[in-house]
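Got a structure here, written out as structure tokens. Questions coming.
Missing here: one protein chain of the complex. Every other protein chain is in place.
When the chains are written out, they are named A and B in that same order, and each has its own residue count from 1.
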Amino acid sequence: MPKPEEARYTKTHEWFHPGAEASVGISDHAQHEMGDVVFVELPKVGQKLEKEKPCAVVESVKSAFDIYSPVSGEVTAVNEAVTGDPALLNQSPLENGWLFKLKPSNPAESATLMDWTAYQDFIKQAAH
Amino acid sequence: MICAPAIDNRLSIEKSEAGRRGLWCRNPLRAKAKVPAELRRKSPPRLPELSEFDVVRHYTRLSRLNFSVDTHFYPLGSCTMKYNPRFNEEAAALEGFTALHPLAHDTCAQGTLELIHDLSARLVELCGLDAITLQPAAGAHSEFTGLLLAKAYFEAKGETRNEIIVPDSAHGTNPATASMMGFTTVNIASKPDGRLDVEELKKHIGPKTAVLMLTMPNTLGIFESNIEAIAAAVHEAGALFYMDGANLNALIGMVKPGDFGVDLMHLNFHKTFSTPHGGGGPGAGAIVCREQLAPFLPVPLVRKEGGKYVSDFGDGRSIGKVKAFFGNTGVLIRAYAYMLAHSAAELGDIARYSIINANYVRALLKDIYPSYSKEYCMHECVLAPGADMTAKGLKTLDVAKGLLDRGFHAPTIYFPTIVHEAIMIEPTETESRATLDEFAAAMRDIHDAGVADPQTLKDAPHTMPVKRLDEVQAARQPNLHW
Partner (left out) sequence: MYIPHTKTDKEEMLKSIGVSSFEELVKQVPSKFLWPGFALPEESLDETQAAARMAQLAAGNKRPLSFLGGGAYERYTPAAVKAITSRTEFLTAYTPYQPEASQGTLQAIYEFQSTVSALYGMDCANASLYDGASSFAEAVRAAVRVTGRKKIVYCAGVNPQYMDTLRTYFAHSPEYSYVRIPMKDGVMDKAALPALLEGAACIAVQTPNFLGLIEDMSGVAETAKKAGALLVAAADPVSLGILTAPGEYGADFAVGEGQSLGLPLSYGGPYLGLFSCKKEHVRQMPGRITGMTKDKDGKRGFVLTLQAREQHIRRDKAASNICSNEALCALAATVYSALYGPEGLKELAEANSGAAAFAAERLGAIKGCSLKFKGPFFNEFVLSVPGKADALREKALARGVDIGLPLAPLFPELGETLLVCATETKTEADILRLETVVKEAI
């Protein structure tokens, strides 16, 4: 799993760690904003995802958040641990709380994502 | 008065004693029962075994843990928690009404059919429209019925329209209903004053638009003053104008929605027409509409034919049934009793005093709980904690809980979602000035005490049967039955 600085980020607060088997999760900022996560619905292994299309749902007590796939690709693994214990998303969003892995179908897409510094700026801007 | 936090918070099943009984069925025909062994259940249902007194005491005790309109001021915005007249209850409990089977022959149901017929006529006139169905069981169910009518109407015209326009201030049921029926919801951002942006509307409305759903007054308690432009835009696009009537209490007897171009609308009897909410239901709804939509109404309707009332199953163009049988008749009887108690002018007073009461509360609180809108409100006002409270980390939720400790139910909170930290107050017309003064004093006390000692308010409520509950655990590991 990535260090926060190594991941790339979307404007919808997903992180993406590139590689042959890339992984996806939500940022620490996102889990803070959501509050206590109580339920996670993940895509199915083998499901084909499209960049920026909803592919998972994360629920807190009084809100539900769509998770958008950072890039297009096919799901190769999902993190069953978070469906059993959604608190992992709060405790460890970048490590134990990863959501799914996928095989990107268009590796070039990840270039459009923000790096750590850009994402930090983005959060600061959004706060205003 | 809420009873002191009781030690006994057992469930009914935890009070159960094997062999104890409340009621018996001793009908001797039991001996003739014929159910083969292989069709019988293997184990009895796990239900409590209690005496009648056990049951009565258990549920009476539970009732005392509730706030209710009869016991507490209950200013829930958008819910219209007005007084539920006792007469309505007594009328609906008349055995002539309660014992009537829904499949009874029309000749046995003349009283109820006449009531439905008369109630229908009065409501159609009140709305300035042409036809009505009383079949929906609730507001959301009415929305569903209304959109089905729209769908059938356009299909009959050979038009394919699959978009529903909804402003972002709408009740959640509007987009939920649209999507349930396969429509695409087009959300329109409101203007800063909370009103629908007519220019935005014009950008989004077109040949694909089936319906504009608009709550009036909107969920900020503001009337769409550009209503004529809105209706014109809708009709120019060939679409229908649906009014969500959840907030009709502000308008009843004061305007006719049909006059400003509404094509169809729903009513919530458990709001405007004073039927009780029952802890979440039952309610009842209606769709009132223009003539061109009438052929598609759910069946049966009631028609008068040669001095007799008959069920009318239409000419085959109906959308079908949205509910088994007729509708929530027991609720309609209450609404009719309420209508009998009001002349046309007295219906207008409902709107008048609901508006005066809301503005009065707003005026009493404006220095410490700023109002979202700078203008006068209709039947409800949307406020938020002031800067001195937010500076201490106090939130709307804390205000809500502080009210419970002071003997008032909380207003609707965090809705509409477009207002940050919203506190939505709907006093209704049936509350006296004295009650509103007491409420305002409590809000003031919460403000003062909260600013002086934020932590105590953050820990509120202190006097309820339970303190703040762990909703996270409830959702993560749901425990839904004994």
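We take it that a contact is a pair of C-beta atoms (placed from the backbone, for glycine too) under 8 Å apart; a residue touches a chain by one contact, two chains touch by 3 or more.
For clarity, every value in this text was computed on a predicted model and none was experimentally measured.
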Per the touch definition above, residue among B:T185, B:T390 or B:T456 touching the missing chain: B:T185
With respect to the chain omitted from the figure, which of B:G278, B:P370 or B:G393 is a touching residue? B:G278
Missing-partner contacts on chain A, residue numbers: 38-39, 59-64, 66
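One rule holds in what follows: only the chains that are shown with their structure count from here on.
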Which of the residues in chain A end up touching chain B in this complex? 36, 38-39, 59, 61-62, 86-87
What does chain B use to touch chain A in their complex? 414, 471-472, 475-476
